[in-house]
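Of the protein chains in this complex, one is absent; all others appear in place.
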Amino acid sequence: MARIGVFVCHCGENIGRTVDCTKVAEALKNHPGVVESVDYKYMCSDPGQALIKQSIAEKNLTGVVVAACSPHMHEKTFRRAAFGGGLNPFLCEMANVREHCSWIHEDKEKATEKAIAIGRTIVEKVKRNVPLETIRIPVTKRALVIGGGIAGIQAALDLADGGAEVILVEKEPSIGGHMSQLSETFPTLDCSQCILTPRMVEVYQHPNIKLYSYSELESLEGYIGNFKATIRKKARSVNEELCNGCGACTQVCIQKKIPSEFDAGLGKRTAIYVPFPQAVPNIPVIDRKNCARFKAKAKGILKEACGKCAEACLKGAVDFDQEDRFVTEEVGAVVVATGYQLYTIGKDQPEGLQGYGEYGYGTIPDVIDGLQFERLASASGPTGGQILRPSDGKPPKTIVFLQCIGSRDPQKGIEYCSKICCMYVAKHTMLYKHKVHGGKAVVFYMDIRAAGKGYEEFSRRAIEEDGAIYIRGRVSRMYRDGQTIKVQGFDTLAGEPVEIDADMVVLATAMRPQPGIETLAQKLSVSYDRHGFINEAHPKLRPVETNTAGIFVAGACQSPRDIPDAVAMASATAAKVLGLFSKDQLEREPTVAKVNQDLCAGCFSCEHVCPYGAVEHKEIRDRKGVLLKIVAEVNGGVCQGCGTCQATCPSKSVELQGFTDEQIYSEINALAGCVE
Amino acid sequence: MQALKDLARTLLEKGEVAVILGWEEGPHGARPAFITSPEDTGRLIFDARCVQNLATYLNPRRTNIKALGKPALCVKGCDARAIAGLLRESQIKREDVVLIGVRCSGVGIEATGPAQVDAETLAPRCVGCDATEPPLADHKVGEARPLPQGKGWDARIAELEAMTAAQRWAFWQAEFEKCTRCNACRQVCPMCFCEQCVQDKTRPQWIESSPHPRGNTAWHFTRALHQAGRCSVCGECERACPAGIPLMLLNRKVAQTMERRFGYRPTADPAVPCPVGAFRQDDTQEFIR
Partner (left out) sequence: MQEKSKSDGAFEPKLTAFVCNWCTYTGADLAGTSRLQMATNVRIIRLPCTGRIDPLFILKAFERGADGVIVSGCHPADCHYTSGNYHARRRFAVFNDLMEFVGIDPGRLTFSWVSASEGAKWRDVVNEATSKVKALGPFTTYPNAGLALGEVAHASA
């Protein structure tokens, strides 16, 4: 038998002015199932809450309705009070008679009538509420960080310093990411590697961090607090335990002319190589696609195959027979920090993007992108830090920099702004002018976006102190003309066309997520937008979480950003994960879906609509072990309680606790005056 | 047709299947047949009276049929769409059934006859058929013959849409009034396989079970909605209805909506996902403020 207590709040004048609270309490006193109905000035106050607790004890209440403000305001307050009074908190509901009634109507008679109706509706609902217990699930206090660039490194260090064990997975042979390729960083012109490499070493030496380099995530199973990650350790062809990083192998390698990825194609490397001198780990890897021995083996000609690196190695660390191997790690949370790649202007493009035919589709020599310019400027780069033309090795007397290549261009398929280009182009002009004093730096821009700390001042410095020439307009066409590049653009402020003979052109190309991001996101069940950027849970208030519980995101894989923002985001994810790990058990609101396995027909329409992958398959067997049917089962730890499954299920075999069909039905009935 | 009988006999003799689900001559025309011994395969027929969609017998809740063993099912092209629906919704596994595709050149409205149809007698379900060459089949039998031109449901739907809302409401209330809630429509439908139909749910009772306009309206509305994107447009529900309610006008209308709004057409390709549970960022929303 229902014994509901109703508490009508005046909220001072807020409700009391337009709703006759005493009349509401009186009206609900006679409602079937109500045993107590009172009104009070401030229900959320201590004495107000005490009223509830007292009533629960004295009248043996089976449910509580507080007719007051919005549940968004005080549902937690009153549920806590009910709990304090000995009643399951989920047997307490609020009737919103303030935001939805007293504040939006002036007619006291109509407002009071409506408040009574709202009260009745919630009383009817509460009569069908059932006690729910908080769901508790265990937590593995280890974190998986995918991506070893600056964001991944920062997250790993913060997590490890915070006491959590970290598994850091990086697909390249070394951690460091694109930041290790940079010459200097804006706005301080800090040497990039100088500030990065100490962090890289810290990661390598940290007792709480396990680094899997030259490895990729193969699969992820499980749910928040309880994930199982399978990692593929790709074959380096070098035994990591034995190698001491002496570099003898790279000296003797006969393949010396392979374009270096680290030097963005401008430099050369050997087949057995370490990507850069400060690589972490400092262990070489064999590029099997270009290694003479492996190429010969692929053709079936082993006896002529080279083995010079193995001969030169005093530790016997080279292992040509090494294969990819798989390891599994159990973790409680995942941080995605896979960073970015740059858009290219070539003809061959992924679906949805277009190249720049007007700039030659990338076939004009000396037309390079930002990362390539960084390698030229870098002291450890292919030209020893001298800005030289890739075509003939001569220093360029005029460099034209183009901003917004790909970015902000719906026709090319990228409508967003890549955020960092205005800043690094300014930086590039300064580096160029510092190295080539008489050089002419011209920048074609649409806008200057310099919103960070010190950024505007830095941009102005490029123009005012270092003499960069900024032209507002776009370049319509460029083509090779003898030894130079004819760049034809428009100066919109002067209102006239511009033609420049450039020795080099640097394109500020758009930032995109790494290739393969979609496959990774699908493995993690996180959503991504049409560009591949990982979706955050809420763009304003939850920027480092995804909608998949337990999976967080940091850095440029979520959207274009610079180093300080990537670092801040990474630290934020570490804070979130450490918060998750601060308890031994995770508490979840129990308003989750539950399948009635007797009624479920196993069509799994619910599985298709669940945004969280919370629906699992459960085998129902008889006592002899014969399989009767396979039905749906909701993982309460993953379900977020949207109820889409229930509206989709034709037989309503799955019910969302707290918003069951019976509860909603009773509310609809109550509005018609059909109460029982 | 002999090819069908021979194939059926071979399948049973070889032990590849334990039962053939096909059609045979009955006291009121064609009727479903369950043949378990090779000698009886001579009973199998196929002509324009074979209107029954045998896919409904694959419903795993029909445990007595399941107990007969691995079936070979005779399917017309349209029936194959229902098989695809059952596959999509995990009710059967492809390897658990052998499909005998019969080349069909149209059936009539009733199982009583005629055995051959022309433009006058062609069932509305056959109009516009793109499956005369049966899809999804392990074996195919029969001769391909051209389909006569017939009259589908779309013309009648257009007539109703040209009426005022009040006229349409009057039309449908009159139709729903005839409903006795016998549930033949549900029982014959291959896609109505729920363990407990929503109209049999009592806590709460969304759809009343007594034959009153209230429950009747809710029932037919809800069934049409639950069939959205799942109905194979086989027309069996309308054929089975003893009160002659034009149920296919509702189901075909929903199918039109699925095509117009979401580009979905009923298909026998199980790889095409059911539109229930799918969405696009640019789905139609002109009706939303």
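The letters A and B name the chains in turn, as written, and every chain counts its residues from 1.
Note that a contact is a pair of C-beta atoms (placed from the backbone, for glycine too) under 8 Å apart; a residue touches a chain by one contact, two chains touch by 3 or more.
These numbers were taken from a predicted model, which means no experiment stands behind them.
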Query raised in the report: Thinking of the whole complex, not just what is shown, which of B:92, B:254 or B:268 touches the missing chain?
Result: B:254
Query - Among A:250, A:488 or A:591, the residue in touch with the chain that has been omitted - result: A:591
Requested in this report: Would you mind spotting which of A:49, A:62 or A:121 touches the chain that isn't drawn?
Outcome: A:121
Requested in this report: In the full complex, which bits of chain B touch the chain not displayed? Write them out.
Outcome: 157, 160-161, 165-173, 198, 206-208, 212-214, 217-218, 221-222, 224-225, 228, 250, 253-254, 257-258, 261-262, 275, 277-279, 281, 283-285, 287-289
Query raised in the report: Where does chain A touch the missing chain, residue by residue?
Result: 27, 30, 70-72, 96, 98-101, 103-107, 109-111, 113-114, 116-118, 120-121, 527, 535, 547, 591, 609, 611-612, 640-644, 646-648, 656, 659, 661, 664-665, 667-669, 671-674
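Just so we're on the same page, only the chains that are shown with their structure count from here on.
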Query raised in the report: Whole-Å distance, chain A centre to chain B centre, using C-alpha means?
Result: 46
Requested in this report: Please give the residue numbers of chain B that touch chain A in the complex, ascending.
Outcome: 60-61, 89-91, 193-198, 201, 203-204, 206, 226, 273-274, 276-278
Query - Touching residues (chain side chain A, partner chain B) in the complex - result: 598-605, 607-609, 629-630, 648, 650-653, 661-662, 665-666
